[in-house]
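As you look at this complex, bear in mind that one protein chain is not there, while each of the others sits in place.
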Amino acid sequence: MGILQVEKLNKSFGGLVAVHDFNIVVEKGEIVGLIGPNGAGKTTLFNMVACFYSPDSGRVVFEGRDMSGMRPYQVCALGIARTFQVTKPFVNNTVLENVMVGAFSRTRNAREARSRALEVLELVEFEQYKDALGSELTTADHKRLELARALATHPKLLLLDETMAGLNPAEKLHLLTLLRRIRDRGMTLVVVEHDMKAVMILCERIILMNRGEKLVEGTPQQVANNQQAIAAYLGEDYATT
Amino acid sequence: MSKPDTTRVEGIEAGKGRRFSLGWWVVGAVGLLFLIIPFFVHDPYFLHIFVLMFLFAYLGTAWSLVSMAGQLSLGHAALMGIGGYTSTLLFMELGVTPWLGMWLGAILCGLVGVIIGYPAFRLRGPYFALTSIAFAEILRIYVENTEVGPLGIPLKAAMGLLVPLKGHAPWLFQFDSKIPYYYIAFLMMGAAVGLSFLINRSRSGFYLAAIRSDQDAAESLGINSLKYKLIAMAISCILTALGGTFYAQYFRYINPERAMGLSMSVEIALVGVVGGWQTVLGPTIGSLLLSPSGELVRAYFGGTYAGLHLFLYGLLLMVVILFLPNGINDPLVRAFKRLETKLGEAKKVRKETSPPGTRRRDKP
Partner (left out) sequence: MSFELIASALIMGLMLGGLYAAVSISLSLIFGIIRVINFAHGAFLMLAMYASFWLWYFFQMDPYLSIIIVTPLFFVFGYAVQQLLIRPMFVREKALVVEPLGVLLLTAGLDLVLSNLALLCFKSDYRAVVLPMASTTLPLGFLDLNLPRSIVFLLSFVIAGVLYWLLNYTEMGVAIRSVGQNREAAALCGVNVYKIYSLTFGIGTAALAMAGAGMVPFYYVNPSMGLSLGVKSFIVVVLGGLGSVPGALIGGLILGVVESVTAQFVTATSSVIFSFLLFIIVLFIRPKGIMGMLEA
């Protein structure tokens, strides 16, 4: 019984099936990678776990609690935080203020929220930008900001949607180490990424999605050798079966 | 100390403290000035203009609380009307002093605000703005055409209510001189601005800023956006209703056209928009600029050219939106910061005892 269980999740938008009969169990303290071509349904899955969408059928269970019918804002109190694929920073506020909004989910006191926010910024090595306005940052900075903001809510489960997009290899390596450190502090991570190398290094378990369905699940090695995975990413011609 | 919506001129490396010290000195000085004006100015017409200035600063600040939640209300006059009518009717029919009656009006208004806000705030889109206009207009039409309302309450239709004149009766919220009204309005304005300031730097203020910036992101951080919008609306309604009672007691007359009409709603909104509609001091600054000029236009031209001042208000609203969407607040704050920096530089230069006339162009 893991920290997160997704049971037979289904979601369609009109005639388009986004997620189909999806099952997954995430154990506490794992780093799970969620990969797949664009449009595979990864973000839709995240949205359902974070209760932004409600599934057509199936359910999401977090720490033993059925999340059916919950509103998005209730999810944070339970301990799930997420970032967005297309970043959503608060552009009229400074980085510090952005992160403080996250910190306020655990305290009412402004001073306390401020110090927690500063702590988090130091953790993600972003504190030198604390007074920069959201509108002054690059997209990669926005991703870092969202990570900090999510971390400030002291989550147990962190859903990261393409946090590495736009980073150069050195930055990516840096982020990988950071994410490891975050996990070592007791968090569970589910990460959506497109950079295969990074995913292989970071994740202990990988799930490959395509067209809303789970195709392959296993260790990085297992997935890399799996013919279906190769077919999904590179096309049928490259698969040997 | 951090005003979420202040724009910054310096770049990322600035990192200077965001103490707005020069601004606070100015605010304090102006406030002090207002306090002592009645000792020097005795002309009732001038005092009247100040009362209007404070009243609209108050109303604008109350209105801006809803804007801080990212919603636009163009029907706030209706709330003023509810407040004014409630306290006045309670006084006329039951002899309840407006000092008490106004709180009943405020509570009633808060409830009304929550009820009409609830369905609209759940939705994305202009629904609340539409609702506010529809509500205000329909309420106005109803009151304007109803002599006697439900429960036999005499609404007096378009004639409005005349507050029974009691001469100088402080316990009945009536004074025969403008000066008490002046100070009451000043206090109300101060209280509203103070409240707005406190809200802004509290968790609620951060949450409201988050909601209006990006509601999805806000919700993902645990913010119940509906709840906070309703809280902002309720507080705004309560304050506006109290303002309605003041209005009724000051003019000793209240009618649907003036108190509930669209023009009043727009005046309230305009004061906020001109000064900076999602900021703490914005509406006050807006009122400082608009109220005197608006009153003068109305006084000189109102008779011959009915509607001229509204025409000008509409024009001003359009111009401000097109060219200064955040109101005067932004350029003003920038100017202050430049002034602050220059003063800071001047101090530094003095400390380092450079010869007078030497100007350091490059900052360390």
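Here are some notes:
Labels for the chains are A and B, by order of writing; each one numbers its residues from 1.
We adopt the following convention: a contact is a pair of C-beta atoms (placed from the backbone, for glycine too) under 8 Å apart; a residue touches a chain by one contact, two chains touch by 3 or more.
The model shown is predicted, which means the values in this text are computed figures rather than measured ones.
If you put the hidden chain back, the residue from B:Leu262, B:Val297 or B:Leu332 that touches it is B:Leu262. When the missing chain is restored to the complex, the residue among B:Leu74, B:Leu172 or B:Ile254 that touches it is B:Leu74. Contact between subunit B and the unshown chain involves residues 67, 70-72, 74, 116, 119-120, 122-127, 129-131, 133-135, 137-138, 141-142, 144-146, 213, 262-263, 266, 269, 273, 305-308, 310-311, 313-318, 321-322, 325.
Here is the rule we use: only the chains that are shown with their structure count from here on.
Partner subunit B is touched in their complex by these residues of subunit A: 50, 52, 71-77, 81-82, 84, 88-94, 96-97, 100-102, 104-105, 108-110, 113, 129-133, 136, 146, 149-150, 153.
Within the complex formed with subunit A, the residues of subunit B that make contact are 2, 4-5, 7-8, 11-12, 14-15, 18, 201-203, 206-207, 209-210, 213-214, 216-225.
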